[in-house]
Each structure stands twice: as structure tokens, then as C-alpha cells.
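In this view, the complex is presented without one of its protein chains, the others remaining in place.
And then subunit A:
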């Protein structure tokens, strides 16, 4: 190997090295940017949640403010799975036994496009059965909440 050949090879190696370093820096910048964006998203999410909380407290006197659902184990799952198609008023109006809630969910799955709830189904049904259970009404309830007024 003469000197000329040696220098040519060296030059080629330098070019390859330059390219490699440049690519590496580019990759690094890209990765950092992505990371930063993700961080920013996380930060913003926390910020909006915190802001919402200041404006409208989520739970007041044991009731979730936006939906009117009772506070309890499984509330989050119910809000996520049960208030997209219809409002929570369809839940809060109703009183059912565990099997009643179960068959209502099954009816929605068979006929109304409700998705498979997987292992969230049990905690959802437990929440509903615990907080929206039937009460005895009898064959005819007495008149209630009468607003008395004087008649001219």
C-alpha cells in the first residue's frame, strides 16, 4: 500500500464518519423533540384537569357533578362506558337488581351497539346494583311533594 492509496482510504473513512455523526445528531434531535411533545401533552392534560377542578368540583355531597351519578367504587368506569351514547339520566332514573342491570347491559350489547365490557363489566354491575337498587313502592304511593298554594 503506497501513501496515496492510504490517504484516499482515510478520506473515505472520514466522509463515512461525518455522515454517521450527522445522522446520529438528527436522530437525537428527533427523539428529543418527540419526548418534549409528549411531556408537554402530559403537562397540559394535568393543567386542564386541575383547572376544571377549580371551576366545577367533580364530587359534591357524594354526587358526581357533571353526571349526577352517586360517588362509589366503579364510578369512573360507569362514566367512561355508560355516558357516551345517552346521558347518565337514563341510569339515575332507574332502579334495578343485579340481574336487572346485567340483562339491561346484555340487551344493549345485543341490540344497541354496546361493546364488550370485558373485566370491567363486574365492577360496573356492582356499582349499579349497589347504588341504584330497587326500593319498595307498594301498589300506589301517597301524593308527595305537594306545592301548596292559595287559590283566589
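Note that contacts are C-beta pairs under 8 Å (C-beta built on N, C-alpha and C of every residue); 3 or more make two chains touch, one makes a residue touch a chain; residues count from 1.
One rule holds in what follows: contacts and distances are computed from a predicted model.
Asks: Unshown chain, UniProt name, "Acetolactate synthase", "FMNH2-dependent monooxygenase", "Sulfite dehydrogenase (Cytochrome) subunit SorA apoprotein" or "Phosphate transport system permease protein"?
Replies: "Sulfite dehydrogenase (Cytochrome) subunit SorA apoprotein"
Asks: Residue by residue, what part of subunit A touches the chain that was omitted?
Replies: 42, 45-46, 48-50, 53, 58, 66-67, 76, 79-80, 84-90, 93-97, 100, 104, 107, 111-115, 134, 136-141, 143, 146-151
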